[in-house]
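One protein chain is absent from this view; the other protein chains keep their places.
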Amino acid sequence: MTLFLARKLTWTLATLLVASVVIFLALEIVPGDPAQVMLGINATDETVAALRKSLGLDQPPLTRYLSWVTGMLQGDFGKSHTYSVPVVDLVAERIVVSLPLALIALFMSTIVALPVGLIAAARRGGAADTGIMAVTQLGIAIPNFWFGLVLSTIFAVWLQWLPSGGFPGWSAGVWASLKALMLPAVALALPQAAILARVTRSALLETLGEDYIRTARAKGLSRRAVLWKHALRNALIPVLTIMGLQFAYLLAGTIIIENVFYLPGLGRLVFQAISLRDLIVVESVVMMLVAVIIAINLAVDLAYLVVDPRLRANH
Amino acid sequence: MLEIEDLNLTIGETPILHQVNVSLKKGRVLGIVGESGSGKSLTALSIMQLLPNGARASGSIRFGDRQLLNASDELMQDMRGDDIGMIFQEPMTALNPVQSIGDQIAEGIILHSGVSRDQADRRAAEMLERVGLPPTRYPLSRFPHELSGGQRQRVMIAIACAQGPDLLIADEPTTALDVTLQAQILDLLKSMVEDEGMGLVLISHDLAVVAQVTDDILVMRDGRVLDSGPTEQILREQKHPYTRQLAEASSHIPERQEPILSDDQTDLGRTPLLVAENVVRDYPTKRESLFRKGKPFRAVDHVDLTLYPGQSIGLVGESGCGKSTLARMVLALDRPTSGSIAFRQANLATADKQELQKARRDIQVVFQDPFASFNPRHRVERLVSEPLYLEGHISREERRRRVAEALHEVGLNAGALDKHPHEFSGGQRQRLAIARALITRPALIVLDEPVSALDVSIRAQVLDLLADLRARLGLTYLFISHDLGVVRAICDEVMVMDAGQIVEHGTCGDIFDAPQSSAAKRLVEATPDLERALAKRLDG
Partner (left out) sequence: MRNRSFAIGFVITLVITLTALISFVWTPFDVTALNIAAKLQKPTAEHWFGTDHFGRDVFSMIMVGARNSIAVAFVAVIIGVGFGVPFGCWAAARGGLMDEALMRGNDVIFAFPALLSAVMITAIFGPGAINAIIAIGIFNIPVFARLARGAALALWPRDFILAARAAGKGAARITIEHIIPNMANLIIVQATIAFALGIIQEAGLAYVGLGTQPPFPSWGKMLNEAQTMMSFAPHLAFVPGLAIVITVLGLNLLGDGLRDVLDPKLSRTRR
């Protein structure tokens, strides 16, 4: 058990290290000199060189990599070239949009998907199952940004119940902020819920075909009791895996939905930073997101241990 | 107590059972015997009303004064696990992997008697004690993966018997276990039935098993009951031709002729074909802690083995004794950790590729499971000719001719060439597997449990074929099995393996009649044998 944790932790750190190198190298080979981009094409060579020096761009790559990594370890993610504020502050400003959005979407997706998947599995082949399968099949096919557009047309443009975009900020009131996040969250949640419901159903059906389910039935348990007491826990591993992937996706992959609803989230921050060649922001934010995703994967792995005693023994 | 009358069963459009009649009195043991597809398991599932979807049954299944056939779910849920318990074949998958064994035993107790958790746990502990897993060594908190197959089957029995049912149904409860475990589980079942006064329905493909334990017997084939009555009478008189056929097949010994060795082979006869010396195979185990490696597991422990041309040697042992690992090393699919295996003086572990390919032409293999041993996507021509790869390029006509020849040797016609493996029955596939082993005209064939997965009548045919091939082609066999009875049918000499070591070596007769080592004694004692079972009954 401790051995397993030690191994897992080592691999996590190694993955982080490799990821940091990959990110750094990727941005090294980016065409376009940040200093040149910032100053515009009319700048003289001298001013560009001076700016490069002040940004530390004249240092050799290894030096810059090391100072970047050591900085991050001390909580210093550098300073944005364009905004002239520490990256940490930028991120803090944006995460209060992205994180609640991801959490709300994950919450909505989960509370819809799990019961729906359970019902479909319990009524396998019945009308409810067929209907659920058809709807989820459609749900998976809908791109979330288009669904966002449709939702905003209906609820913001036609009905005018909710704002069509923008974010007032939490200081403007919790309710107003939640209203602003509602449509994007629904747009994100729908395809995720469809996927999760299908995974839940197929995982349950697979476990329902196992021999131990027949054993439980032979004990006198009803179909319903077997589903809840025996099938559900065994079906949890694939469901947890997908939920972990979805949370990672929702946190980092909302970039397009943020464009649809003009939300000042992390995705848009990176998007703008890329076009402005504000590389230190791109580097640091992507690194943070990668770290979060790796942390989520680790958490999912640990959750497996809780669910499945076999894994506790094997590692 | 149990009375099945005119039970008919169809699944979808396929009729499965026809007019099945079964009758069982309290405290009696009924054996249902039949080969695969005879409908014996579905008869059992009908009693539990746990039939697959799409099954329709008619007739009557009375249990005491209640009609079970098409009974309501509520009634059946009350009966299952309380009045009727059931044990299944596959102990490795029949227990929920994420629940402790205590929870799984207690679950039924709480459900049916509504006692508190503590009381249920106490009862579960009693049951574990009763089935031979004392809770001091096997606490309730154990999980199934921490138990062996035999131990899991004991837990299954504890679950099925926890409520002291009137009727216990055991569907091939020992088929997945080796013979010693089989004997232990049968003993346990027998004593549970005697102590608790339960009725037992024991379903098995093995007449000898049924002969040991049951009072009455029912012989089924193709969904019909062909023969039934008191076990002793039925098996002694063998009036029904099918019963006789089954009985003969189960103790079938092929006619044995000594292989006709060519001059070439006789010359070689004095030099051994295969010599294994001091062979050791270790497997790494999981680390004990961050800084300490686990002690390696020694699967094969200083084994010596010599095979002369034309010999047929059996290698027997309980599962996990290392016999399959040894076989893999003989086949050069695995390397010894230390020691050497030489085939015609060429050391397989150090041989270069050319030498190895040459040796492989002379060492072929037949595996246990005729369904798993063929790539399902290829046709017979390609499947059987696979070892011809060892001979380099061969023209299409030549290949087809050789495959047809090999098929002919095993009693299949050349029409099989263009078929896929799923178009053959289990017995035919095992013939294909033997054809594949013959195609390079090898000297040695390693037979790894070649008949364990086959029904008894098919098994008899395949054993005949193997004996005949050996005689005609002068083959040498290394025959691996957990079943002494089968080994006796085909081998001259037997080696008994236990915990990685060869503990006894002798002729079949010697080992059967006077086993010396404890492993051999266990095996001989546990080997089901129809004659002995009947003789024992007469004494008892």
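Chains: A and B, in written order; residue numbering restarts at 1 for each.
Here is the rule we go by: a contact is a pair of C-beta atoms (placed from the backbone, for glycine too) under 8 Å apart; a residue touches a chain by one contact, two chains touch by 3 or more.
Source: prediction; values computed, not measured.
Undergrad: Over the full complex, note down every shown chain the hidden chain is touching.
TA: By the stated touch criterion, the chain not on view contacts A, B.
Undergrad: From the list A:138, A:172 or A:302, pick the residue that touches the absent chain.
TA: A:138
Undergrad: Looking at the whole complex, which of B:40, B:360 or B:431 touches the chain that is not displayed?
TA: B:360
Undergrad: Out of A:3, A:19 or A:99, which is the one that touches the chain we can't see?
TA: That would be A:19, which touches the missing chain.
Undergrad: For the chain not shown, which residue from A:72, A:248 or A:280 touches it across the whole complex?
TA: Here the residue in touch with the unshown chain is A:248.
Undergrad: Which candidate, B:63, B:138, B:374 or B:477, sits in contact with the chain we can't see?
TA: Hidden-chain contact among the options goes to B:374.
Undergrad: For chain B, which residues touch the unseen chain?
TA: 328, 331, 333, 356-357, 360, 363-365, 367-369, 372-377, 386-390, 422-423, 433, 436
Undergrad: Just the residue numbers, please: which parts of chain A touch the chain that's not shown?
TA: 11, 14-15, 18-19, 22, 26-27, 30-31, 137-138, 140-143, 145-146, 149-150, 152-153, 157, 248-249, 251-253, 255-256, 259-260, 267, 270-271, 274-275, 282, 286, 289-290, 293-294, 297
Here, only the chains that are shown with their structure count from here on.
Undergrad: How many angstrom between the C-alpha centroids of chain B and chain A?
TA: Chain centres of chain A and chain B, defined by C-alpha means, are spaced 50 Å apart.
Undergrad: Quick check on the complex: what are the chain A residues that touch chain B?
TA: Chain A reaches chain B through residues 2-3, 6, 210-212, 214-223, 229-230, 233-234, 307-310, 313-315.
Undergrad: If you look only at chain B, which of its residues touch chain A in the complex?
TA: So the residues of chain B touching chain A come out as 48, 50, 73, 77-82, 85-86, 88, 90, 93-100, 104, 107-108, 111-112, 143, 145-146, 156, 159-160, 286-287, 289-290.
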